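Missing here is one protein chain; the remaining ones are kept as they sit in the complex.
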Amino acid sequence: MTALLTVEELSLGFATEAGLALVLDRVNLSIEAGQVLGLVGESGCGKTTLARAVLGVLPPDQTRISGGRVLFRGTDLLTADPATVNQRVRGRAITFVPQDPFSSFNPVFTVGEQIMEILKWKSPRADQPPGPGWLPAVMSHYPADRKRADRDAVLELLDAVQLPRPDQMLRKYPHELSGGQRQRLMIAMALLPGPDLVIADEPTTALDVTIQAQILGLIRRLATERNVAVLLTTHDLGAAYEICDAVNVMYAGQDVESATVDRFFAAPAHPYTTKLLASLPDAAGTASGIPGEVPGLITPPGGCRFHPRCERATGPCREARPPVDQLGAGHWVRCYHPHREAT
Amino acid sequence: MTPPILGLADLQVHFTVRGPFNRRVGSIKAVDGVSLDLMPGEVFGLVGESGCGKSTLGKAVMGIHKPTAGEIWFEGQRIDRLAPAAWRTVRRSLQYAYQDPGASLDPRWKIGSSLHEPLVIHTDLDAAARDARIRSILEAVGLPDTHLDLYPHEISGGQQRRVGLARILTLHPKVVILDEPTSGLDVSVQATVLSLFRGLRATFDLTYVLISHDLAVIRTMCSRVAVMYLGRIVESGPTDAIFDRPRHPYTRSLVAAIPKIGGVRVTRTFWLQGEPPDPGNLPTGCRFRTRCPKAADLCACEEPALSPLGSGSVACHFPD
Partner (left out) sequence: MTPGWRRELHRFTKDRAAALGMALLLLLIVVAVFAPVLAPFPGDVADFHTANRLRAPDAVNWLGTDRMGSDLLSRIMFGARITITIAFVAVGSAVVVGVPIGLLAGYYGGWPSNLLMRVSDIFLAVPQIVLAIAIAQTLGPSIENVILALSITYWPFWARLVFAETRSLKNEIFIESAIALGASPLRVMTLHVLPNIASAIIVRTSIGMGATILTAAALGFLGLGAPPPTPEWGRTIAEAREFLPEAWWYATAPGIAIFIVVMGFNLLGDGLRDFLDPRIRRGAGGK
């Protein structure tokens, strides 16, 4: 069974004033239909860049893709016809929930106007996705019956994300809503086009802990109900534990480990993963940090980029990146000296 | 019985909301009747979600916001209505660390000058004496002497943070208010920062007030905790009691929201619905009653007072 989304050996860099920053280095990832995959890593590891690369919204003049494929339902999004990707994939089959819901809304339009605008173009009820015709976008026609059906769908989904009084909510402006409400709206907007994959980029980082629990639970429930796959990027391992089926860890632009959630937390293999889990304060209150700092990406360390901070590093670690090492069903690691479970 | 080093008595900080023509149309009660005592040497945690007033409280204690009512006592002296000149003396002993202490450095000043500044303002030490003290503090925070000649933008964010902390410590304060010290930091960096704080506390014999929304941080650092909701303390007590046996429904919801790796998925059974009410339009009686599963008629009529219960205090008509 082919996976819904497969990222194969994706490498890309950003051209900056100081040089080419090698942000992603032969990254691999795969998500099945309906699966919730957590992409975990600290700031600067490239998880947001990877999410954006899948969506195809990286700045074109600065991005240099040096290799790899992004296969969605068998088609490589990097080489496919941009117009088709724009109409059928982006915002329709693959949608996005951003980290900061406030700056994603246009402050001068009501929330309802913005949602209906999305549905005008990306509604699953459209016979064919309306492409740009000879009229400018604002003037293109929105058939009345489809508009009514879309609006009903909107109200139903707003109810599903537990927003009170959806019809009143649509008439509000973004600044009149709280962070939690805005994030629920973003989730609703991501689900309205009927996507197969939702990319949620740190969706609860900016929220309070009780709201975070509500939103995470909501995402999981809706994903299961509607059989939608979710790619959840986060630096919060607790959030990954709560709702993910599988977890991928990234460090400084390289993918280092991937496992089902139970195996991940029970038997982590990569030294970085074990150190990361050790820095969570446990019940006794002890926590250790990781010595050293995240490397710069313009001249990153060779081979495995974690080797300067790893006590297990040896010669081969500096030379070449470790290949994928299958440790069991659904568990692979890229390390020459992984922690192995005592059998 | 040692007296408390810092005491708040029914502190209130209200912000007026102005409508058109600058008319006063309402007020936001950011801090609405907070009383607590801080003992020397302890690490006291103030925890709550956004809008609960904990940051405002910290800034009010420092004199950045003016209290609307209530008293603040520091080392036996009342400080809530001090003249600026008297404040200067108080600030030697009572310091405030911002969420990002590195941002407290003037970007155009060399780090050495920034570190000298508190001593220049407050003491009569000559240059050599200042220099000696600064070097010992740099060592305590783990930075090399060579940093004195650098500008803030020439060192990393983590090092800027340490310089910011060093600056506060040059005056050898007694109490330091830490406002969200780990917010926005990666988990592995958080652990390092917290151990730095612990080390400094031991070296300099400090008392901390730790303000944070991160329960895990509070749990590892604090000996006593107060939970705030919409401007009031709803529960306080020793850390273990608060986390293991929370009494107030809101505290229970906070503790229930923390993911427990290896345990049951909390998001599946999380029961707290909705969001905090608009702070400009608080409900009558207990302010948590709109979301509380135990709310009864009494809760709408009468606001519960913070009263002792077991090893701590709770403000609830029906505590667990």
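Read from first to last, the chains carry the letters A and B; within each, the first residue is number 1.
Simple rule for what comes next: contacts are C-beta pairs under 8 Å (C-beta built on N, C-alpha and C of every residue); 3 or more make two chains touch, one makes a residue touch a chain.
Bear in mind the structure is a predicted one, so any value in this text is a computation, not a measurement.
Visitor: In the intact complex, which of the depicted chains does the undisplayed chain touch?
Guide: Taking every chain of the complex into account, the missing one touches B.
Visitor: For the chain left out of this view, which of B:Tyr98, B:Phe204 or B:Phe318 touches it?
Guide: Touching the chain that is not displayed is residue B:Tyr98.
Visitor: So which of B:Arg108, B:Arg135 or B:Arg268 would be touching the chain we can't see?
Guide: B:Arg108
Visitor: Suppose we count only contacts with the excluded chain; which residues of chain B make the list?
Guide: These residues of chain B touch the chain that is not shown: 62-64, 87-88, 91-92, 95-96, 98, 100, 103-108, 117-118, 121-122, 151-154, 156-157, 167.
The rule we apply is simple: only the chains that are shown with their structure count from here on.
Visitor: Any idea which chain B residues touch chain A in the complex?
Guide: Touch list, chain B to chain A: 49-50, 156, 158, 186-192, 194-195, 213-217, 219-221, 253-254, 256-262, 265-268, 270, 272-275.
Visitor: Give every residue of chain A touching chain B within the complex, in rising order.
Guide: Touching chain B: residues 42-43, 162, 164, 178-181, 208-214, 216-217, 220, 235-239, 241-243, 265-266, 275-277, 279-281, 285-290, 293 of chain A.
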